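Here you go, one structure.
Omission of a single protein chain aside, the complex is shown with its protein chains in their original locations.
Showing subunit A:
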Amino acid sequence: MTEYVIETKDLTKEFSNFTAVNKVNLKVEKGEIYGFLGPNGAGKSTTIRMLLGLIKPTKGKSYLFGKSIESHSINLLRKVGSMVESPSYYGNLTAKENLEITRKILDADKKEIDKVLKIVDLTKWKNEKVKKFSLGMKQRLGIAQALLGDKELLILDEPTNGLDPSGIHEIRDLIISLPGMLGVTVLISSHILSEVELMATQVGIINKGELLFEGSLKELKNKNQSEICLGVSPMVEAEKYLLDKNYEVDKKNGRLFLKKGVLNPGLLNKELVFEGFEVSHISEENKSLENIFLELTGGIK
């Protein structure tokens, strides 16, 4: 039986007037970079907060390394590094002093501070007050805090939020290198698929508190059914003809769209021409991963 690094069973969080997370079942295997995707307000951060024991679930359970976070939080949190929503820091303290706070609680070696500062490339600024840092530097400090100690799991909630393209690139490269460099499993949340597309081995898509998809990016792509786009006239009659032939037809922007399935576009063209329709356009349309994601989360109707 696979032992998951993260596993949730019907995890639910209800607030007074809405359900933020509804029966979510996550499964993250060791060594993965798991992309936890969903639009803003989908329930990603609430799920992450429950995984870390910051908030209590209304129903359901969450397990880290096979153990319930509620009953083993202290031992489990020792193995987990995290950054929730935005980097947390004490602005009046230097980067080194901020890491010292973490180090003391973890009882880690003092050398660990220099090690993580080097990983996130902040050694040069270690004695500067954090309030003077740019957002990117604060994000990197947040990752350094998460890395300090012998961590087996990193949970990074929107680590690229608010960064410029070069900052995003920088953080992305850093995250990709972590499983190989430190042997950690990474859960990274984002509301932008393209940000995690290049990093994640598995993805979970959540919207309105419900987990809509969990699997590899390949499986997500396979969810896509290509469509055949037709420019045909007269369109109304052509639509009626195709519906009578039991094709699934959709009319958008003056074109007809048919689910491709086993359809051969050449034969379809021939058939329509023989029936007296004028075919001015025929093409095969593949949805991008982004569009699949947006469709799943209701971003595209």
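What we mean here is this: a contact is a pair of C-beta atoms (placed from the backbone, for glycine too) under 8 Å apart; a residue touches a chain by one contact, two chains touch by 3 or more; residues count from 1.
Keep this in mind: contacts and distances are computed from a predicted model.
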Per UniProt record, name of the chain withheld from view ["Protein-export membrane protein SecF", "ABC transporter permease", "Protein translocase subunit SecD" or "Cytochrome c oxidase subunit 3 family protein"]: "ABC transporter permease"
One chain is left out of this view; which of A:E70, A:E100 or A:E128 touches it in the full complex? A:E100
Out of A:G31, A:G66, A:G91 or A:G276, which residue would touch the omitted chain in the full complex? A:G91
Can you tell me which of A:L77, A:L135, A:L263 or A:V279 touches the chain that was removed from the display? A:L77
Subunit A residues that touch the omitted chain in the full complex: 49, 52-56, 73-75, 77-78, 80, 82-93, 97, 100-102, 104-107, 129, 145
